[in-house]
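The complex appears here without one of its protein chains, the remainder shown in place.
Moving on, here comes subunit A:
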Amino acid sequence: MQINKKIAKMWSRMGPRAVYGKIMSDIAHKNEDILLMSADLGRSSGLASFYQTYPDRFVNTGIAEQNMIGVAAGLTRLNYNVFASTFAPFASMRAAEQVRMNMGYMEEPIKLIALGSGLSMGFLGNSHFGLEDVAVMKTIHNLTIISPADCIELYKTLDALVNYNSPVYVRLTGAVNCPVVYEDDYSFEIGQPIWIIPQSDINVISTGTTVGHAKKAVEKLNEEGYSIGLLNIHTIKPIAEEFVKDVLSTSKKIFIFEEHTRVGGLRSSIYDIIVDNAIQGLDVVSHTLPDSYLETGEYDYLINLYGLDALGIEKVIRESINEK
């Protein structure tokens, strides 16, 4: 696939959920061993045309997420490459124990795609928000957790997962008109963080589509004369411990932004590295969603309300730097 500015822009308009359906359909079209599964959300994830073209290669379990994971596991035993998708809380919590038994304990290499995580379900509210999914999934041993920064990175992730023979949880945040982080092709490797803006003394660490908002904020600040780096940790687990340790040890100040509660997300993983390695003298500011049930509204309204859009991120950084 030729990655360019035009595609980046088009996919950004569609948003990660629809782009998942589009990309996955294209990938599956070329690979007969790929099966797509959904718990009655195929149409809501852009898979309707795939289902119509290849009814034999799409399994809708109905509104039954626990069963979807078990059936997916059985299908991997027949060497099918299974990509199963549903909304984040249902993938990570309704079916958590099935994920643990089948993907964790038995290591069946299901690719579980959590759609509409973070606040992106907007008016559907807290029952549909993915506020805690990373925390829950992080506790399951053997699971890789990836949260792409934009639709191009979603493509790079899915492309990499075709030949990845381990269980994975892919967390999609963001909605339509998702900020563009990548406009050209680039080297993506599961587990390997990427500097979006080169490392400096002050660095921002983020994941998922929050990276795009942070990019806008940091670019603006850097235009004003600040010097701030931006690191995209697309693979939350296993985290690139040595790489991150090195960044933390050579930074003066770190900001962490993520669209997840403060409990158990990327923030916690970074704090673990700081504590485990006794990193001293580093100033750390983190800004996440509160540990609470949240307001409901349009996605852009919500990320603005909770300070996770470019304006909110810029404000947190500016105020913290100017404190001293």
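The criterion applied here is as follows: a residue touches a chain if its C-beta (ideal position, glycine included) is under 8 Å from a C-beta of that chain, and two chains touch if they have at least 3 such contacts; residues count from 1.
Criterion: contacts and distances are computed from a predicted model.
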Omitted chain, identified by the protein name its UniProt record gives, among "PhnD/SsuA/transferrin family substrate-binding protein", "Glutamyl-tRNA(Gln) amidotransferase subunit A", "Transketolase" or "ABC transporter permease subunit": "Transketolase"
Listed residues A:V19, A:L41, A:A73 or A:L289, member touching the removed chain: A:A73
Listed residues A:S12, A:S38 or A:Q98, member touching the removed chain: A:Q98
Those residues of subunit A which, in the complete complex, touch the missing chain: 35, 56, 59, 61-62, 64, 66-67, 69-78, 80, 97-98, 101-102, 105-106
